[in-house]
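Missing here: one protein chain of the complex. Every other protein chain is in place.
A, B and C are the chain letters, set down in written order, and residue numbers restart from 1 in every chain.
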Amino acid sequence: MAGYSLSRDDYLKRLRLIEGQVRGLQRMVSEDKYCIDILTQVSSVKQALQGVAVGLLDEHVRHCVMDAAAKGDDSKVGEATAAIERLLRS
Amino acid sequence: MAGYSLSRDDYLKRLRLIEGQVRGLQRMVSEDKYCIDILTQVSSVKQALQGVAVGLLDEHVRHCVMDAAAKGDDSKVGEATAAIERLLRS
Amino acid sequence: MAGYSLSRDDYLKRLRLIEGQVRGLQRMVSEDKYCIDILTQVSSVKQALQGVAVGLLDEHVRHCVMDAAAKGDDSKVGEATAAIERLLRS
Partner (left out) sequence: MAGYSLSRDDYLKRLRLIEGQVRGLQRMVSEDKYCIDILTQVSSVKQALQGVAVGLLDEHVRHCVMDAAAKGDDSKVGEATAAIERLLRS
């Protein structure tokens, strides 16, 4: 098991933390907090989402892409590459 | 008013949508949805957060940075640049 | 062959174009061109590099990662994930 892979519970735990951070952002905006502090928090949420994405991607390649390949089907590679491209642009 | 600037209510509305998207991600993970679909949703949340950040940054430069500069204080520029750098790395 | 994969010659052609763009950036700086125009060009070089990276990554997963997996070795997945993570942070 690679360091990137998480259990489903770990993903849920991380996503609940991210949800809490997004609610924190709403509070900061409502309370007119200093812009730069809000931006710092936005960067931190983006990074947390990235962590989730990288873990899911690792697992996806490790399982779905590999399993398909073992059956001679490499169509899943292009699909994964397109997902990486979307992440890079976002 | 520039096209980037939003009212506080608009920011709150966007952040509530983002919160809903993050809850949607939790549902997708719990229901074992297809990895690539989850990744597409993560990219979309990141992009929505980016939109919030770009709007806040525009407003911050337009108001705080400018006001400080009008008083001969350019210390806020470096602070804004550092925030941009953190966004670019996240 | 996926739409992402390029021949070695295509990569070299793209990288030579990128080299030309970087020389163009030097010219712009020497001639004191307008900052925003230089920044637009920097974004375009970054995007061209991204295109090269995404193509190489697709090919790498399609060949090296798959071949290793066929031999029961999945150590190449974590290595590819780490490379994606570096790209996402850069």
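Here is the rule we go by: a contact is a pair of C-beta atoms (placed from the backbone, for glycine too) under 8 Å apart; a residue touches a chain by one contact, two chains touch by 3 or more.
Keep in mind the model is a prediction, meaning the values are calculated, not measured.
In the complete complex, the hidden chain is touched by one of B:D9, B:D37 or B:E85, namely B:E85. As for the chain not pictured, it touches chain B at residues 2-4, 50, 54, 57-58, 61-62, 65-66, 69-70, 74, 77-78, 80-81, 84-85, 87-88.
Interface residues of chain C with the unshown chain, by the touch rule above, are 8, 11-12, 15-16, 18-19, 22-23, 25-26, 29-30, 32, 35-36, 38-40, 42-47, 49-50, 52-53, 56-57, 59-60, 64, 79-80, 83, 86-87, 89-90.
Everything that follows uses one rule, which is that only the chains that are shown with their structure count from here on.
Between chain B and chain C the centroid-to-centroid distance comes to 26 Å (mean Cα coordinates, whole Å). If each chain is reduced to the centroid of its CA atoms, chain A and chain B end up 16 Å from each other. Chain B has residues 89 in contact with two or more other chains.
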